[in-house]
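All protein chains but one are shown in place.
Labels for the chains are A, B and C, by order of writing; each one numbers its residues from 1.
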Amino acid sequence: MLKVAILGGSGYTGCELLRLLLSHPNVKITAITSERLAGTLVTDNFLNIRNTGLKFEPMNLKKLVKKADLFFLCLPHKTSQKTVAFLHKAGKRVVDLSADFRLKSAAVYKKWYATPHNFPPLLKKAVYGLSEINREKIKNASILANPGCYPTSIILGLAPVIGKGFIDKDSIIADSKSGTSGAGRTPAQPFMFCEVNESVKAYGVTVHRHTPEIEQELSALSNKKLNVIFTPHLIPMDRGMLSTIYVKLKNKTALAPIQKLYREFYKDEPFVRVLKNGVLPTTKAVKGSNFCDISVFLDNRSSKKPTLIIISAIDNLLKGASGAAVQNMNIMYSFDETAGLMTLPPSP
Amino acid sequence: MLKVAILGGSGYTGCELLRLLLSHPNVKITAITSERLAGTLVTDNFLNIRNTGLKFEPMNLKKLVKKADLFFLCLPHKTSQKTVAFLHKAGKRVVDLSADFRLKSAAVYKKWYATPHNFPPLLKKAVYGLSEINREKIKNASILANPGCYPTSIILGLAPVIGKGFIDKDSIIADSKSGTSGAGRTPAQPFMFCEVNESVKAYGVTVHRHTPEIEQELSALSNKKLNVIFTPHLIPMDRGMLSTIYVKLKNKTALAPIQKLYREFYKDEPFVRVLKNGVLPTTKAVKGSNFCDISVFLDNRSSKKPTLIIISAIDNLLKGASGAAVQNMNIMYSFDETAGLMTLPPSP
Amino acid sequence: MLKVAILGGSGYTGCELLRLLLSHPNVKITAITSERLAGTLVTDNFLNIRNTGLKFEPMNLKKLVKKADLFFLCLPHKTSQKTVAFLHKAGKRVVDLSADFRLKSAAVYKKWYATPHNFPPLLKKAVYGLSEINREKIKNASILANPGCYPTSIILGLAPVIGKGFIDKDSIIADSKSGTSGAGRTPAQPFMFCEVNESVKAYGVTVHRHTPEIEQELSALSNKKLNVIFTPHLIPMDRGMLSTIYVKLKNKTALAPIQKLYREFYKDEPFVRVLKNGVLPTTKAVKGSNFCDISVFLDNRSSKKPTLIIISAIDNLLKGASGAAVQNMNIMYSFDETAGLMTLPPSP
Partner (left out) sequence: MLKVAILGGSGYTGCELLRLLLSHPNVKITAITSERLAGTLVTDNFLNIRNTGLKFEPMNLKKLVKKADLFFLCLPHKTSQKTVAFLHKAGKRVVDLSADFRLKSAAVYKKWYATPHNFPPLLKKAVYGLSEINREKIKNASILANPGCYPTSIILGLAPVIGKGFIDKDSIIADSKSGTSGAGRTPAQPFMFCEVNESVKAYGVTVHRHTPEIEQELSALSNKKLNVIFTPHLIPMDRGMLSTIYVKLKNKTALAPIQKLYREFYKDEPFVRVLKNGVLPTTKAVKGSNFCDISVFLDNRSSKKPTLIIISAIDNLLKGASGAAVQNMNIMYSFDETAGLMTLPPSP
């Protein structure tokens, strides 16, 4: 049994990670930390989790480092940097759910996160953990940068076509809609019930921090430095993320061969479902699961250049965070990639 | 492997039952029926269910009877009666999720369901399947009447005290709040999104069909024919049911010994959690699980007779329907009672 | 034009009060305060309010006292006490939306609010502002204690029968369900979207501060010191409050004469609607209005004593707070009692 620890376990992401790991056949959770909840039973804070005797403990790294072989970090950026460096030096493997090791360039990191990156050499070592794309590299990752939720939904939506010659790589627009759990559990007025409920709004327009992450990965996949227009929206629901992605094609074409490309690309993927022609993804269909549902449409009406419309749906807390982290662990340790991730979610 | 069939599988209850049974270690689903969806893949209708090749088939009883040993019925009342009788005659065991075999008296059934009961002898044979109360009888049940959601939440809330001499058995008031999935999946204006959303209302006041079921079971438990005031309410959420139950005590007393009664009563029950003193049940904490969370409070201020306030929370589709059905099956076939029911639900 | 000021205007109650007063034909808003928002335009904080040039100003009482003749106070308790005393001494009339002047007894206040009341003589002067009950006293009130939302819904539900000999005054149970705006606008984890959404829970069981207020008024109306069992619940919706009230009758009786009592009692009331026999109140039907919808039911089945079930629905921010405050002002200044309160609310 692999010994794992969750550092920073009091938020929604930590809770989902805990839930998945508790049901995982190959791991044993040896520690979960929370400064605020230290000393209390996990089950008293997360009522969906049955009592296993597990308690939150404070963040004493020297003590914690001996307890596990793999560390999941659900810490705020900056704090995460230091902790990853410490654990890495101690020879431990890390799955970092923060944004601290996702960007390859320390300069880009500094620009978007308004804080310097203190471990540029580790940035190079870190592997961007989008399982479907980087599976081989993930196997040997010592620092695994778990992808952001928006990037996951957008990159998976574009991966089958982004390297193809028939698309206009400078035309990508991603309009995303997310449930409110993505904003975390810390009290703040904009995420109070009466502020979110019965409303929809965009936020972070042109400045959201997931933008450089999306651009970095799509640029790598397409061998071309590209930019993306990305607009996230806040939706009055707990969880779920839908990305509607628009990209121009260079010439008139048919939809069927593109759909075929998608089916081929994902044919062996356990968690990506390319839906039947005309079927629309809904976040409800993937709620509680590690699935990413994708459907592609083509608008041949507008002008000479048709527009490919790709719609992808994930659960922001699972395929967009904790589910992906478990999938990455499975790859890192040669477990069955779907271990702990195939329980069927309740519906509705 | 036990061969099971689900008759009437296109609604929310059927879908949840299917989900649980697919993960169950001891059963094999050999058929699921739906007239409307016959011939289509289950996964195309329930996107949370992965493709297993399973298709809906029409309701051809002669054909179906050979396919399974245990039949789960999610059929409307009246239709259910006939089907149960047919299967029973063919020597099959049945878990009936309709209301057709819950009431012992054909006269009471006729009064509340406005239709005669055509199989009174089978009513006598049927076992009321509230696992925590009737476990021994359930073991040998051939016709298992799966309890209603409201009765489950109310009877479990009262069971530890209903037979005690210190309560006033004529004073029970149950005020229940239910999510909208309880109304089923058939289109109807009162359950359209814009009618339910941002609203709360009572319904079925003094006339809800679960009333005689609650009274029958509480009367049996207390050895006294009693009546209950029961008022259900519709809440703008998908699932979850909270019952706030009020009962007068004959004399001044302390809360602690009553709480102890509850803990004793449920100490070996895998699915009933008596919460710590002062902790309030929420439907969110049991959403997606087979748990029933219970907390008891005492109002000693009002007059001479104190009021015991019992609050219970369940998931109406699980402990209130499909989860209970699986629990009952586990008892009927001597499986581990928690088999297929212990996956942790996502949160939030 | 009556000059009015709103002290503490940055919350939901202040915003609704402002909205109503801006449309009122007889008043002019001369000041609205908020320490946090001081100096900013009201319209920048409340986007539903068009720009009138009005700005929030800090809470400088010496300056403010000269600006208006009537002061609406939406301040936290304790702060409100002092401010009311100051304004009263300066000869101003006050409508206090806090709880500070609702209870007649300083001792009861201290017990429930865990803080002493420093102005007991003013408690005596204060008029409890439930318009339908205290209209005559309200006319000359200098300190008007605006009722709590729960007490409003419950007292209006019981007023027509509470003084009658046929009811058992010791048997009152009120089970109330409230939208989340009642919890105010200050950030707190329990009222974050993901905590409230898709859940229902009771809170303040046996200890909610509105209990003594309900008891004081019902005792006064019935000439009998009585206690009430009161349980509030939090519902995942912005606004609306439904109270389901249970009271035993001494003898078997018919519903029709009781319904007639209700119709008689409220026949001249512009804001109380006694619904037709069998029609159920919904909070959606009163959302955005100053209405209180009431319907009565009778359960004659249970035991010898029938139970009267009264269901009342209000908008917690209007008839339960700011709408009532305007109605009280209308009475205090002999304006048309419905002035500023008859705009029809949007639906759904």
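Methods note: a residue touches a chain if its C-beta (ideal position, glycine included) is under 8 Å from a C-beta of that chain, and two chains touch if they have at least 3 such contacts.
This is a predicted model, so every value here is computed, not measured.
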Residue of A:T206, A:N251 or A:S334 touching the missing chain in the full complex:
A:T206
Positions on chain C contacted by the hidden chain, ascending:
12, 15-16, 19, 22-23, 44, 46-50, 181, 198, 238-239, 276, 282, 284-289, 293, 315, 317-318, 342-348
Using the touch rule from the top, list residues of chain B that touch the missing partner.
12, 180-181, 185-189, 191-198, 236-238
Interface with the unshown chain - residue positions in chain A:
170, 173, 175, 177, 179, 194-195, 197-203, 205-206, 226-229, 231, 233, 235-240, 242, 244, 246, 280-284, 287, 297-299, 301-303, 305, 307, 309, 311, 313, 348
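The criterion applied here is as follows: only the chains that are shown with their structure count from here on.
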What whole-number Å value describes the gap between the mean CA coordinates of chain A and chain B?
37
Report the inter-centroid distance (CA atoms only) between chain B and chain C in whole Å.
38
Per the C-alpha centroid definition, the whole-Å distance linking chain A and chain C comes out as 46
Residue numbers of chain B (touch at least two other chains):
198, 238-239, 282, 284, 287, 348
